[in-house]
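Every protein chain but one is kept in place in this view of the complex.
Here is subunit A:
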Amino acid sequence: MKETQEVLRYLGYRGKPADERTLRTIESCMNELRAAVTPRSLSLLLPVEFDGDTVLLGTLRVESGDLRRHLSGCGEANLFAATLGTKADFLLERASKIDMSRAVILQACAAALTESVCDEAEQKLSAEAAKRGLFLRPRYSPGYGDFSILHQRDLLGILQAQKKIGLAMTQDSMLVPTKSVTAVIGLTAEQTTCHIAKCMGCESLNCPFRKD
């Protein structure tokens, strides 16, 4: 149900009710995707240090005030990556040749499913952290705020994401397969409320997908 709401948000419904046919198509697209894709994720725990606006994740140096603020108080962070794999892109391409209506719904479903896959993986990390009395900060990805998208290369390299889960990037730092996520997830001793939830922290105030 939560996923359906997420799909409708991506489709621009902005909380308005959807018609029966669209809801049925969402269900059918979700089933098609779940049957076809093999989601994969991986993570690596690294120590976090700060040097002014520079964040040190293990040996990786990231110049980003936003990431520094996001990780403040964290002594460690997980580098994280997840992907639905190439089959999702294949199905999207195929759908776009026969029926664009189904294609946009399938695309929204794939995006929602990617989120779910991340959430599930994160729950496991959260359980691991809880054993050590630690809490997770929300995912923060290259491209958010001043955390340069060029760090995509570093994250994928450190995680060996191509070899291990088939996640690569293009010359312009876009993730391929496209239904994929990389992120930094801080670990902290205090259970802070999610102070930079993805939408609220974003500067795109007019974004059609923004959560109210």
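What we mean here is this: contacts are C-beta pairs under 8 Å (C-beta built on N, C-alpha and C of every residue); 3 or more make two chains touch, one makes a residue touch a chain; residues count from 1.
Just so it is clear, contacts and distances are computed from a predicted model.
Engineer: As a check of understanding, state which of "Xylose transport system permease protein XylH", "Carbohydrate ABC transporter membrane protein 1, CUT1 family", "Protocatechuate 3,4-dioxygenase subunit beta" or "Methionine synthase" is the UniProt name of the chain not shown.
Structural biologist: "Methionine synthase"
Engineer: Pick out the residues on subunit A that sit against the missing chain.
Structural biologist: Interface with the chain not displayed, on the subunit A side: 11-14, 16, 18-19, 21-22, 25, 38, 44-46, 58-60, 85-87, 89-90, 92-94, 96-101, 103-105, 107, 143, 149, 154, 156-159, 162-163, 165-166, 168-174, 176-178, 206-207.
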